[in-house]
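A single protein chain has been removed from this complex, and every other one stays in its place.
Up next is chain A:
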């Protein structure tokens, strides 16, 4: 993808640079619009499940609601609390936003349609998502407020806990693919829905989806911002664009996790039936991301929030042993029957 455009630009160092910049814009601009519609979809699904109408005033069917909200936040004043640690306070939302975007560099949209097809793609995403905790913990500390600080601490403990079982899920899947490259993971699932990983790795798929919700601070794991007890947790002191950046980063991360779930377990850009492969890969990817986003919204609308000790229990006493046992079982099975190391 990058080579092709760089060749078009002339093939020099500068051409490479501008080719990469172009592709970044091609990915990020639709992504941000997608985030705006994801927020809208989230609110609509949530409303429908509670027999409400949801946003329906701005634009047809309320479609422009997110843009109106964005504009409103944009023209408001950014308030930095007097007791806050100014530099870190401003850095935290930027960090959250940037980390939510750079993970998309390795997501494959089709055969060869990927910005950076690095051979440690899955580790890259894992590293990026583990960095995500810093935005929240820095915001919580720099705000110099009890609520924000408690939210930051909760978030740090939660994300570190669920990363462990998520790592084991990734280890299982990549041991079968034989490579941590995301394109290889998709190639392994070619040939229709019965080859997709979620059938063969069903327990891992469930653990991954729940861990992804915990990792992105999504309900039922939204303890860092539990509005009933912590007002809004780490975001409580933020206003205007700084708040909007947190919001965009959060939804960007959720969409990234949806994309990762479809690459790992739902066959990436492949159609469910090989006969439908004439429809372009990116469209399948988008459809699968929407499917997973619907699941995320569904869970948000129906499941009550976890209590903190129950959250820790689920992460350390249920998911960790189960995923560890599953790694041993799956890799043992794979080696014994010749699926691994072909």
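As a convention for this text, a residue touches a chain if its C-beta (ideal position, glycine included) is under 8 Å from a C-beta of that chain, and two chains touch if they have at least 3 such contacts; residues count from 1.
Keep in mind that, in the parts below, contacts and distances are computed from a predicted model.
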Per UniProt, the name of the complex member that is left out, chosen from "Molybdopterin converting factor, small subunit", "Periplasmic lipoprotein", "NADH-quinone oxidoreductase subunit J" or "TRAP transporter large permease": "NADH-quinone oxidoreductase subunit J"
Absent-chain contact - pick from A:23, A:40, A:89 or A:124: A:124
Sole residue of A:23, A:109, A:141 or A:221 that reaches the chain not shown, by the stated touch rule: A:141
Per the touch definition above, residue among A:180, A:219 or A:267 touching the missing chain: A:180
Chain not shown, touching residues in chain A: 13, 16-17, 85, 88, 118-120, 123-124, 126-127, 130-131, 133-134, 137-138, 141, 149, 152-153, 156-157, 159-160, 163, 167, 179-180, 309-310, 313
